[in-house]
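Okay, here's the structure, questions in a sec.
A single protein chain has been omitted from the complex, and every remaining protein chain is retained in its original position.
A and B are the chain letters, set down in written order, and residue numbers restart from 1 in every chain.
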Amino acid sequence: MGRFMLKRLWHGLIVILGVTVIVFVVTRMVGDPVRVMLPLEATAEQRVAFEKRLGFDRSIPVQFAAYVGDLVRLDFGDSLWQRRPAMEIVFERLPLTLQLTAAGIILAIVLAIPLGIVAALRPGGLADRLTVTVSLLGLSVPQFWLGLLLIVVFAVQFRVLPTSGAASAKHIILPAVTLALPALARLVMLVRSSMIDELNQQYVKTASAKGMPFIRVVGMHALRNAAVPVVTLAGWELIRALAGYTVVVETVFAWPGLGLTAIQAIERQDLILLQAIVFTVAIMVVFINIAMDISYKMIDPRIRLA
Amino acid sequence: MRIQGTKKTLAAGALAAMLAVAPAYGQEITIAIGSEPTTLDPQVRDDGGERAVNDNIYETLMARTANGELVPSLAEGPPTQVGGTTWEFKLRDGVKFHNGESFNADAVVFSVERIINPEFNSEQGSFFSTITGAAKVDDLTVRIETDGPDPILPTRMYWMKMVPPGQAADPGFADAPVGTGPYKFAGWNRGNDIVLEVNEGYWGDAPQVQKVTYRFIEESGTRLAGLLAGELDVITNLLPEFVGQVPQSANISGLELPIVILSSLGGSTADVRVRQALNYAVDKDALAESLFEGFAEVAEGQLLAPSFFGFNSDVQAYPYDPDKARALLDEAGAAGTEVELVGTSGRWLKDRELVEAVGAFWSDIGLNVNVRIFEFDEYLNRLFDRDTRADAIFVVSSNELLDADRPFSAYYHKGGIGASNEDDALAGLIDQARSETDVAKRSALYQQAVQIAYDQAYFLWLLNIEDIYGMSERMAWQPRVDAKLLVKEMRVDG
Partner (left out) sequence: MVDAPSDHSVASPDDIGGRPHELFSAARGLGKELWQDKPGFIGLLLLVALVLVAIFAPLIAPHDPAAQSLRERLLPPAWVLDGSWVHPLGTDNLGRDVLSRIMFGARVSLLVGTGVVVVAGGFGVFMGLLAGYFGGRTDSFIMRWVDTQVAFPGLLLALIILAVVGPSMTTVIVVLALNGWMVYARITRGVVLSVREEPYVEAAELVGCKPARVLYRHVLPNLTSPLLTLAILEFARIILAEAALSFLGLGVQPPATSWGLDVATGKEYMFRAWWLVTFPGLAIGIVVLAINLLASWARVTSDPQEREKRFARFMARRQAGAGTREAIAK
């Protein structure tokens, strides 16, 4: 177990290193943040001074060394847009993104398992067909479009939920539902097919024949065996949501998390803040990956952690 | 046991607790602004979100009436000129900052020196570039020095917010502002909202609105949804299309003037006849009536609105005359030549639509128009490129000081950042006007400059866009020429 963990951490380190290099190359050698950050009427001298202040006038190797040093200390410098430490902004917004992601993924899992099981109990039955159809629709609707639709219906027409922002618990409902939908659709399909396979296994028939209550057969045996692929997919959905979907959903609902902040940073060409966000998310993704690997072992002892 | 009863709590966390004990009387409103302030220090950034909030917390020596007339605010009366480079201000007596500090000559000297200090590196520096220092005469008299005669110093002081010397050095000052204004800071829940409460000890008339919450919503569609859903009371930058749909709207001639800079330096537009043709080709009335649904006026052939200083009422917009435009093109032998039109998207109200519409009008008179919409970064590259000027660059000029100086220096003056001409006469007039302290002479100089630029058609002047605000049913408010959202002027019914 110890060796396994070390190996996983080492791998995670490589990922972070890769992100580091790519981000550096893209931001320092391709773009020119100086020009964009200053107001339209700024003079040439102001531009030079600004460049100097950010250290963009140094040679590329020197910049890279300074850059890696900054990363190790988790100090990305001051956001160009907000003029305060970029990590301060990240830590301020991160909890909101985590809340939204957690709400969305938990919603997806909690709904997917019963729906998937009900569909699997009678493949081809009405419940099954309905589940499959709705899942396919859920997979096909663009998320940003669904979000707009929910705003029009629930916030503007019926006024039961707020349109945007994150001021209270009520505010999380619409964005969480929007975030959950595609994940829910994929999870339902997976739970359903895994359960169909498991329910056809000999042991289920044996257990039923021996008089074990059906609920227990499903709950204790089939579900446990179906859990491995479901956990894998749920982990993937978590990563996908965290490192991607939240950007879209937060933009639609003006949910002030990391995703919206990333888009705002792009609009303002604040590459320093954008870097801080990407690194934070990269590190979280690495840890989620490790956590997933460990959870396989706990669910299914047959998997050797080597 | 339920103590809180039916009171609706609007904000989370600590704020909710505060609300629970606050008295239930008084009017509370919610205003949506386009971007969250990056700081609440009023002297650091040039930031619309910060301004919208701080305009209610801080005050300046000079202010403007809703119609744009310059009037004293923290100054007791209009300033007087003592010598060529010195202006003297008498201060209002008995004004206190929200923390109890007195507002006096020391505060003014401190505020001036703070913002012009190069170390402080204020983004508002260009508003105060002529100021060299300030000196206290007595407790309620201050003299401000400039590097040369500066006729618009009183106007500049309309932009400089007065900060308390005792508090401004505090590291938390940027997060907890302290001013002299009608509202005081109550809380900032980053990412969500800023709350202000009425300042009971305000020196002026007591405002009616007791509490104001600012929300930050970038997307205009989302702002509109919030207004329609009854969550917001005032939203800015309402699209003209929605005037009929919101409970209430109000509009006023704004500060923004979209223009197209035509290059006289090279390419097909080097010929003045071509530049004139480009002006005749565009149906500005159609743009105003259709694209802006009537919420814009045609710009009168100058980068100024009628209420701005330097406006020349003798100059009028080039009329829409495509035949004349074609004739001019033929005369110049430029029919069918290529014109590159550079613009950007999402930066200004309907910027892309305007550029695309102008491109279509130019195509109609037989030009080969190459419309190029760049992402803002790339767009700025083109705008700032001093060596190769694109034939035509779309830009929107925003005139906060309501004076010709800044926009003319940037776009009309041949040394300006966005100028595409090398007209010495024009540049000379602008330089002269900058240090002319006689109001009438200064105005005459700008009017001459307007005429030259008009005759030479250095620009395609498009519109003067109106600011439109959406409001909830219960609001009563008349927008201001300078686009400031002064809550003390707002009223709520019921």
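Quick notes on this one:
What we mean here is this: a contact is a pair of C-beta atoms (placed from the backbone, for glycine too) under 8 Å apart; a residue touches a chain by one contact, two chains touch by 3 or more.
Given the structure is predicted, the values throughout are model-derived calculations rather than measurements.
Residue A:Q143 is the one among A:Q63, A:Q99, A:Q143 or A:S208 that touches the chain missing from this view. Annotation: of B:I144, B:A357 or B:V487, B:A357 touches the absent chain (contact as defined above). The missing chain, though absent from the display, is touched by one residue of A:G12, A:G77 or A:P229; that residue is A:G12.
Touching the omitted chain from subunit B are residues 219-221, 224-225, 228, 239, 241-242, 245, 286-287, 290-291, 345-346, 352-353, 356-357, 360, 371, 373-375, 377-378. Where subunit A meets the omitted chain, the residues involved are 11-12, 14-15, 18-19, 22-23, 26-27, 30-31, 124, 136-137, 139-145, 148, 152, 156, 239, 242-244, 247-248, 251, 262-263, 266-267, 269, 271, 274-275, 277-278, 281-282, 285-286, 289.
We take it that only the chains that are shown with their structure count from here on.
By the touch rule above, subunit B contacts subunit A in their complex via residues 9-12, 35-36, 38-39, 44-46, 123, 126, 189-193, 215-219, 222, 225-226, 228-231, 346, 376-377, 380-381, 383-384, 395, 406, 409-410, 417-418.
Against subunit B, the residues of subunit A that register as touching in their complex are 31-32, 35-36, 39-43, 81-84, 92-93, 96, 151-152, 155-156, 159, 162-168, 251-254, 256-257, 264, 267, 269.
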